[in-house]
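Quick one: the structure is below, and I'll ask about it shortly.
Note that one protein chain is taken out, while the other chains of the complex remain in position.
Now for subunit A:
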Amino acid sequence: MDELDLLKKDWKKQESSYPKLSYNEIYKIVHKKSSSIVKWIFIICIAEFLFWGFINLLIPESFFDIYEKLHLMSFLKISYILHYVVVVVFIYLFYKNYNSICVIDSTSLLMKKIIKTRKTVNYYVYYNIIMTVILSIIVNIIMFSDSVLLNEVINPKHLDIDENRLIYIMLIAQIIGLLIMIGLLWLYYKLIYGILLRKLNKNYKELETLEV
């Protein structure tokens, strides 16, 4: 007899050996909480939306004075309105993709939808990073192109300090801030993808190479 037929025969024989859960035991399970990756992805995505939403609100008032002095207020207001339009679009796309995740789809379609949902939020995070970088570049360019204004902004009380050094410190501080932000994001994504999505990505790749 072929080994696989042997296996099949044994598989059928095992049919009667599995546990039989009672109505009450199943009832208890039904009332337990799921710990599926879709649930985790949902929680993490919401946290990301909130995080980037709040970071904008955390900008201290004194920053607005600087923008005011630099005559950037209207520019800032317009970019804020645009930003919130983009956020609403992202939330809509996320909601749409998340809702389309359906556990009765075929395995490959289910994976595709989960990855798509996750990607929407990735793009949202990329968008936020790019916006932050572009805005700070614009502000820096405007500041550095007008030395009188620059001195006014970084040393408003006209204290007796070396202004060149102050500019230098300010630049370094900005670069360090940026590096810390990138480092934290890198760590965060290593964690998210490493822990949550490694299995999914691996299996999805296997199916994809099969279909090529």
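Rule of thumb we're sticking to: a contact is a pair of C-beta atoms (placed from the backbone, for glycine too) under 8 Å apart; a residue touches a chain by one contact, two chains touch by 3 or more; residues count from 1.
Just so we're on the same page, contacts and distances are computed from a predicted model.
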Quiz item: Can you pick, from "ABC-2 type transport system permease protein", "ABC transporter ATP-binding protein", "RNA polymerase sigma factor" or "NADH-quinone oxidoreductase subunit A", the UniProt name of the chain not shown?
Solution: "RNA polymerase sigma factor"
Quiz item: Of the listed residues A:111, A:125 or A:139, which contacts the missing chain in the full complex?
Solution: A:111
Quiz item: So that we can see where the missing chain sits, which residues of subunit A does it touch?
Solution: 3-4, 6-8, 10-11, 14-15, 18-23, 26-27, 29-30, 32-38, 40, 102-111, 114, 196, 199-200, 203, 206-207, 210-211
